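Certain chains of the assembly are absent from this excerpt, and the rest are unmoved.
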Amino acid sequence: MKKLLYQLDTDLLPSVFDNVVAHDGGADQVIPYGGITPDNMGPLVEGVIFTRAPKDKKNTAIFVGGSNLVEGESLFSAIQNKFFGKFRVSLMLDSNGANTTAAACVAWLTQGRPIEGKQAIVLGGTGPVGQRVAVMLGRAGAEVTLTGRQLERTRQVCAQLNQRYGLTVAAAAAPDLESRGQSIQGKEIVVSTGASGVTMLEETQWAQATGLELIADANASPPVGIGGIDMTDRATLRHGVLCFGPLGFGALKLALHRECIGRLFDSNDLVLDAEAIFERARILLAASL
Amino acid sequence: MKKLLYQLDTDLLPSVFDNVVAHDGGADQVIPYGGITPDNMGPLVEGVIFTRAPKDKKNTAIFVGGSNLVEGESLFSAIQNKFFGKFRVSLMLDSNGANTTAAACVAWLTQGRPIEGKQAIVLGGTGPVGQRVAVMLGRAGAEVTLTGRQLERTRQVCAQLNQRYGLTVAAAAAPDLESRGQSIQGKEIVVSTGASGVTMLEETQWAQATGLELIADANASPPVGIGGIDMTDRATLRHGVLCFGPLGFGALKLALHRECIGRLFDSNDLVLDAEAIFERARILLAASL
């Protein structure tokens, strides 16, 4: 029996990235649907859960993707609400690659290094990846601050995260280089998830920061978001700080994404969102070292 | 050479149900197209019939689906008009699952029980499944009445069926419980295909009806459409009547749907609509008992 993955994408054109990785992750057939919303997903999900016998349902799964994480979360939730009893399949959320990217980044940062009680900051963290990084750092025990350009928007994002995940992420506005330089004072962990093309920190700003232990830049489009970091840094020591660049944890991101797809077909009731994906990232990384 | 099934769906989002079943039925690749109409199907059908050598054309087939049977019938007909000479492939119509659902239901009702000359009634029969049930009962020799909420609409439906299939299905309005209770008097076969959520008959209405032999409820979404019937009834004797619930013939529906898909690839000139699908249902059911 073929392993069928229904790729439900909130964008009109379903992600090719997710499509390729789904094929490589072990789906026999990946069937992409674009423009999917909570309003039109009903018949699609019924088609998924009503067509195969209970023992065979593990061979069908759903992947939720698209460029917008908020839309993805709504769709993910609506799909789960259609499930009942044994009429369910495994599903995964990875809009904008946010879960797998954040999980790979934080798995590397925390590999062999407990971060409980550490001071962490996510610069430019209001987007999908930044939010997921904050959640994963917070769940791993760090004291997390998340910065954005606008204080109000940043507070809203943090309030939602804190409510949803039971965290205490603090919000801060840091719209320019100077304020971002200020914001990292006293932090032990800095992760940048700002928009590509924006310099989030210059090298001189972090090179002499006292107490800084770990720094990661998630911006995969040149130029780098944090000066002095190389795209391929992977626990590279610079100015006494362990540095991670986007390509440094990119291999784990892709391996993780593929592995999660494969796991979907192990049972018919797996739900892969931030926490479960982060857990898989840690296991996968530990096994690879 | 791969068995390619082009799934032409009249809805904008092609049916996932049909897609899964097509994979399970033996197609190597199922390529879904949504929003297909008689106006835009031309180049698609040409692509199907002009690409493979005559001896290989049996490895390409077309499935017509969607939620609207009238649109499906138009598309089905338009596609056949594009075929000429050896430039044709096998194709199947199953909009809304109407053909396979009705065929499974009527095959169970008539299995080992000739129904020639019997009085049959299809309650709430103006929809896709009801129409197909009426056709199949009529072709099997029953005297069929079809009811709907509005007399005029019901008469139109019956007139079209009678013209198209050479039948004499009678129309009757039965908009409420009382009128439906009246309508089954003297009937030997009752099939309910009303909208989900509507109680078509209460148990007391049919429990004491004289001469009633067979009763079937096609409504697969709880609550049941006919009181006293269990979803899983399959020739279950209740009040002296053989009862069939939607899950009771649902297994045959799915097996039939899959089997029909597989048959499409046996030759390049099979046309699977109501009659041929009903014939396959009878054979499949007999072979399984």
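Order of writing sets the chain letters: A and B. Residues in each chain are counted from 1.
Quick note on the criterion: a contact is a pair of C-beta atoms (placed from the backbone, for glycine too) under 8 Å apart; a residue touches a chain by one contact, two chains touch by 3 or more.
No experiment lies behind these values; they were computed from the predicted model shown.
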item	value
2 chains shown - copies of the sequence in the complete complex	3
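Just so it is clear, only the chains that are shown with their structure count from here on.
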item	value
Distance between the centres, which are taken as Cα means, of subunit B and subunit A, whole angstrom	45
Subunit A partner contacts - residues on subunit B that touch it in the complex	13, 15-21, 23-24, 29-30, 32, 67, 254
Subunit B-facing residues of subunit A, complex	1-2, 4, 6, 29, 31, 33, 36, 40, 43-48, 50-52, 60
